[in-house]
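Only one structure is covered here, and it is reproduced in the block below.
Here the complex is missing a single protein chain, while all its other protein chains stay put.
Moving on, here comes subunit A:
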Amino acid sequence: MFTDFLQLTAAGLSQGSVYALLAVGLIAIYSVRHIVNIAQGEFASLAGLGALWLVAAGMPLALAVVVAVLSVTVVAIAIERLVIARVKNMTTLISIILTLGVSTLLQALMLLLWGPEARGLPAFAGSNIDLAGVSIRSQELWMLGALVVVGGGVLLFYEKTRFGKALRACAEQPVAARIVGISPVLASIAAFAIAGLCGAVAGVVSSPIFLSSWSGGLLLGLKGFVAAVLGGLVSFRAAVVGGLLLGMLESYVAGYVDSGFRDGVAFFILILVLIVRPAGLVIRRAEARV
């Protein structure tokens, strides 16, 4: 029985690491521009399908993955330049409708380019581990590793580097940030690039287990959004914890209640959090922030 629990936990953590990475991408943008990017999950689908296409064309897996991730990062920047930057008076509400449009457009393009079938990349290097009856797939370690490296990297960048801090300043005090010489254009581009990178990495590392499809991104992105909400849309740390918790909870519900309820978990949590604790899991919260 305890073995089953650990097995479910392992599966939940790896699934959760995908949500967490997507949440990191969402917060990367929200904390700079107060934009909720509904197309975040599409970055994952795009990278997964792009890498599949490159592999099918004969490119080695590792190279295909890198090229796909970088390309999607460029796509994210292009979306910022061509769509987001064109809007004069951006509000969070407008951003949601706008990025929902972008999401639909990207889905249609992927459907046209790569067809409707869901497919998966070959598993990355490594062999499966068996720990006292709990089997852990090597790909799950790649997924957790990607969260640690990319998610951790983004966290350090925003919190420890001057440029990262400057990005956040743009959201808090746009005018003051400009006065002291921080370019809001550059800040916005950087935020979208980071979001594209996070989404793309999540997409390629999860593709061997969870497959990539043209239509899978929206649900994935919304689950990432739930994880981000657990982080109050501002805290990377709380969002990562939220993503992992969401993954585990889904796994337990599927295992101990009914697998049919799995996708409902995220939205139940979303509603619960918005009613009871809109600030998410963030503990140190200044009441003065109005």
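Worth a mention:
The criterion applied here is as follows: a contact is a pair of C-beta atoms (placed from the backbone, for glycine too) under 8 Å apart; a residue touches a chain by one contact, two chains touch by 3 or more; residues count from 1.
As a working rule, contacts and distances are computed from a predicted model.
One subunit of the complex is not drawn; among "Pyruvate dehydrogenase E1 component subunit alpha", "Membrane protein", "Pyridine nucleotide-disulfide oxidoreductase" or "ABC transporter substrate-binding protein", its UniProt record names it "ABC transporter substrate-binding protein". When the missing chain is restored to the complex, the residue among A:L70, A:A85 or A:A118 that touches it is A:A118.
Subunit A residues in contact with the hidden partner, per the touch definition given at the top, are 1, 4, 7-8, 10-11, 15, 36, 38, 92-93, 95-97, 100, 103-104, 111, 115-120, 122-123, 128, 130, 133, 135, 137, 209-211, 214-215, 218-219, 222, 225, 229, 233, 251, 254-255, 258-260, 262, 267, 270, 274, 278, 287, 289-290.
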